[in-house]
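One protein chain is absent from this view; the other protein chains keep their places.
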Amino acid sequence: MFKELELIVNDRHNHAKQLKVRTNKGIIGYLCSYVPEEIIYAAGFIPVRLFSSEEAASLADTYMQSYYCTFSRCILHQALAGDFNYLDGLVTAYTCVNMRLAFDSIQLYGKIPFSRMIYTPGIIDDPNSKEFYYKELLRFKKDMENLSGRSINNDDLREAIKVYDENRSLVNDIFKDRRNPVPSITGKEAYIITLSGMLTDKQEHNEILKTTSKQITNRAGMKKGVNRLMIVGSPLDNLKLLDIIEDDLDAIVVTDDTCTCTRYILGKTPEENINQDPLKAIVERYLIKRPPCPTKHAQNRWLQCSSCPFRAVSCFLMNPAQKKKLPKSLIFSNPERICRFRHSLQLAINHNVEGVIVLQQKFCDPHGFDYHHVAQSFIDIGIPSIMLEIDNIISVGQIKTRVQAFLEMLQPVNYVIEPEIKEGISLNI
Amino acid sequence: MRVAGVDVGCLTAKAVIVDGNDILASTVILVENTTEIEADRVLCMTLKKAGLTRDCLSFVVSTGAVPATWAGSDFYLSEVSCAANGALYYYPLTRTIIDMGAENCFCSKCDGDGIVLDYIANQKCASGTGLFLDLISGVLEVKIEDIGKLSLDSKKYLKMNLTCAVFAESEVVSLIHQGEKKEDIINSLHMSIASRVVAMLKAIKFKEEVIFIGGVAKNIGMAKALSSEIGSQVKIPSNPEAVIALGAALEARALA
Amino acid sequence: MTESDSRGLPLKTWPMLKEVNNNYNFQIAAAINEGKPIVIASGMCPQQLQGAFDVVWVTGEWYGSICGFSRDVGLCETAERCGFPHETCSYARMTIGSMIEDRGFLGKYPKPVAVLGTEGLCNVQAKWFEALARYHNVPFFVLDSAPIPSQILPEWWGEDAVKDSVKYYAKQLENFIDFLEWVTGQKPNEEKLIDAVITMDRNERLWDELMRLWRAKPSPIAGRSLFTFENLIVSLPTSHAASRVLEAIIEELNDRIAKGISGIPNETIRLLWQAQPGWYVLGIIRYFESQGANFVTTPYLELWGSHFRYDWCKEATPDWFREFNKPNNFAECFWEISKSIIAQMTRPRLEAGVKAIKQMALEAEIDGGVWHAVRGCKGVSYGELAEREALRELGIPGLILEGSPADPRDFSEGPALRQIRIFIEQVKRIKKRRKRNC
Partner (left out) sequence: MITVGIDIGSLSADVVILHFNDSNERGRVLSYSIIPTGFDTEKTAKKALNGALEKTSIDIKDISYIVATGYGRVNIPFANKNISEISCHAKGANYTFNSARTVLDMGGQDCKVITCDETGKVKSFIMNDKCAAGAGRSMEVMAKLVGVPLESVGELSFKIVDKPSNITSTCVLFARSEVMELLRKGVHKNDILAGACDALMNRVLSLMGRSQIETDLVISGGIAKNVGITKRIEEKLGFSVKIPEEPQIIGALGAAIFAKEILCKGKPA
């Protein structure tokens, strides 16, 4: 029943070209899940996300050193090879330096008619950055208006937001089922759902999802009594990995915290704002309501930590010296998904995860520096984890051995929700 | 007026003696001793071949791994420039050169006067070199001289990640265990090496004609892969190993 | 670091410089022993702010690089052992390793009361410091220096785009002061801050002048010597001592130029260097000099001045953005700081880099460029390859040297020297031919 969607993922370029002809709409490529697609959609374009492909990023060698991540290098490679020639524009949100260089290079050498980088604030909870982001989005909206030659009024935005929120809730409904002892969709199917969503017109995607979800409800559960895994870390756009985990080996991926799947569809646009100022609503959604990525920081997260149910090691519990009250100016709103560690721990527990696979895209700094804490905090609540170093080309033999061994060492977990507070991190993982 | 060029690599040493425009003699020997000694040895052998003695030579240019301290040479010129000279001798229209030696692989762009306009070489990574193919042929239990011919019967192209030779080796091993055919594996190796090389070529914005030299140039499979990746036939001079030594000799002719 | 320059003519300024540099290291060590509160900050944290509080300000990059010069691989390995991948910035791994083993060139590792990261240039400058803060479980503050969003130059960016970025940053600085006040329990000192801002601007202009003199033909100073002056503008930009040294060296160079004294005996080749040096670079540069090649300019050093920071975006920004006004209070200080930081942060863009490098190549009349591809430091080595391409189009050959600022395992001299040898030969032959043709 996922054939249609899988085809979109595997044949993304042709699909986009056909889409362009069929809908007679422009196609805008984007590089990062922080790009507010709603605005692009409201301008009458179809945003499609650009992914890496399983080829050596040889053309990228001209502009990107070998120590930039293959995910970004491969996107540049495809752009230079002309695979993205159907794009009417390229948009990215500033998140990591790898993507930034890929974008800059495409902007200068990629021959794509329009390109724009939106600066997404690195701090997500400060009202000041919301204000800045709001203004930045206003400018972006104007650029999109100039590009499409038609003005975007609030109702256009509301319409777009409606489509996207519907998509989010549809996918979420399907994903809810993954908490069951015997989920009725596999991890691969989950990824197919979200990836295809990023690669096609959201409205059409919604229609497909409606029929699919019906079929899923009266479908027998997948893979009884196998290990329940979670994937966290660098973006995953290569389904081969899931084939290894779920077909070659006996396990099922029941949830994840990656920007190509769950993180992308979590976080609905706050209703109240939509009615008054939809753009404000978009700001709220992208800064606060969605789970953050490692390049985004919560300025006063130490407040968070003191109220965190799993006081995982070395989160910023105020140490005795700083017990004195924070100045007002430093106390911002206190939204619940502001801490990504807390968020993924919660996901793991909700889905009865037995083991975690931490994906480390080679040369990905943001995730690289987080790995230690991610692994540590999962250990603290009693879930073992393994780090897989991945590349745009999955080397089957290597990965299979590691994952299989990991599965063989898994034991039934009993979660530790309130681990005792330790000072500093322990060294060995 | 007779001059000579001497080139010592990490596996073989080569020497060429030219007189005006004709090559009197050229030799290629396997390196067994220190670079200096080998340089002397290969030069003597070549002299013998040509029926000459050392004092018949009015100028000697050394290149490659030959140290500047080698008493035998009057001048040192890097292999990149020598390659340009040598290639131009065979093909006056040479504009781009691919050299695949035992350990080094470089692409260079030159003009009609043999001046290197641009070049790019493998710094850390040994993949796409002779040693690398040696290693793989060992894993595949195929003689190195046969892999070229063998790869020609392959129709299949398997995706491979060639970030480093050793990585590739384990890649090949797992391919073997997946039951892939030897010829397909070799062919895929050639193709992926070729695509890496072509990336280097693109990086220096290469022009026609492309000349393929160095020990690996004797591997027809590699040549075929390169031609198909580039989209035009690469030219391979007779005795491609000695081209750099020849280039040195020609430099000597110019300087003498 | 060599005492004397070529022709046995010592730089008169050397003793001054060494004294200032040594004092700096000494002061930090001393302050740590006194038990002053230590703040570890990313190199992109506005240096001026340390003036406002009585704290020991340890710059992560500075700390990492000194660990790097001591070639202590063990520190890197410790960090990797704890799950910080080898691919990440070696400064960061050095610092984290030193933190975990609680040893370093200062003896012990300076345990901070707060850690300050910056977002906007490269993510490492936030994530790395976040890791430090987690380890010590101390408050962590991120300064998000929003670069002015990417639009192709010379198109006018629009005044509000620029203003928003500056305002955004200035507002953060207010929070930042509150934060430090909260952490240290000290009241911020307005006079000192104002003085720091003014001195830094002054030093930056002096630095510009130094860079200009360096480019003279023949260059009055050897490139390698100039890297030793880097610490003045990187670590001591707000100190009056630094200004004195800079004034002295400027005077000396003017004098040398007048006398026609060149930095290296026979300057036949003029080169451009990009990115920070590693511990091994000194040796490499010596080799270049032995071949009559001198480095006469580098974007990396120029970036610390104010001229280079603003020059490339003249058409795109309003004048007030590029002009410095003496501040009289906190608010004005924050505004001035924000302007310079935003400019510095917006600068590392491909287009800007390419534009600037072409301009420099022509102004400094260079024969070739050497790019130090600093493994793991994506911020500094940003867009190097494109820059080389740009010079190629001008017929100027370029060499990419793979290396690492601090991790000895990431540099192998053999292949590097081979590359350099060929490169120099290439440059020489091209020059020779040019002569022949004209």
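Labels A, B and C are assigned to the chains in the order they are written; within every chain, residues are numbered from 1.
Everything that follows uses one rule, which is that a residue touches a chain if its C-beta (ideal position, glycine included) is under 8 Å from a C-beta of that chain, and two chains touch if they have at least 3 such contacts.
Just so it is clear, the structure is predicted and the values come from calculations on it, not from any experiment.
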> Quick one: which of B:V6, B:I98 or B:L135 touches the chain that's been left out?
Replying inline: B:L135
> Any idea which of B:D19, B:D74, B:E103 or B:D184 touches the chain not displayed?
Replying inline: B:E103
>> Out of B:V18, B:V31, B:L47 or B:I186, which residue would touch the omitted chain in the full complex?
In response: B:V31
> For chain B, which residues touch the unseen chain?
Replying inline: 10, 31-35, 38, 102-103, 124-126, 129, 131-132, 135, 140-141, 163-167, 169-171, 173-174, 176-179, 182
>> What does the interface between chain A and the hidden chain look like in terms of residue numbers?
In response: 248, 384, 389, 395, 397-398, 400-402, 404-405, 408-409, 428-429
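One rule holds for everything that comes next: only the chains that are shown with their structure count from here on.
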>> Please identify the chain with the largest separation between its CA centroid and the CA centroid of chain A.
In response: B
> Which of the two pairs, A-C or A-B, is linked by more C-beta contacts?
Replying inline: A-C
>> Distance between chain B and chain C based on Cα centroids, please, to the nearest Å.
In response: 41
>> Can you work out the whole-Å distance between the CA centroids of chain A and chain C?
In response: 34
>> Measuring centre to centre with CA averages, how many angstrom lie between chain A and chain B?
In response: 47
>> Where in chain A do residues touch at least two different other chains?
In response: 61-62
>> Please output the residue numbers of chain B that touch at least 2 other chains, ranges allowed.
In response: none
>> Per the contact definition, I'd like the list of chain C residues that touch chain B in the complex.
In response: 392, 397, 402, 412, 415-416, 419, 421-422, 425-426, 429-430, 433
> Inside the complex, what are the residues of chain C that reach chain A?
Replying inline: 81-85, 87-89, 92, 100, 113, 117, 119-124, 126-128, 130-131, 133-142, 144, 146-152, 158, 160-161, 164-165, 167-168, 171-172, 174-175, 178-179, 181-183, 349-351, 354, 373, 375-376, 378-379, 381-386, 389, 400
>> If we count contacts the way the header does, which residues on chain B are in touch with chain A in the complex?
In response: 159-163, 167, 170-171, 173-174, 177-178, 192, 195-196, 198-200, 202-203
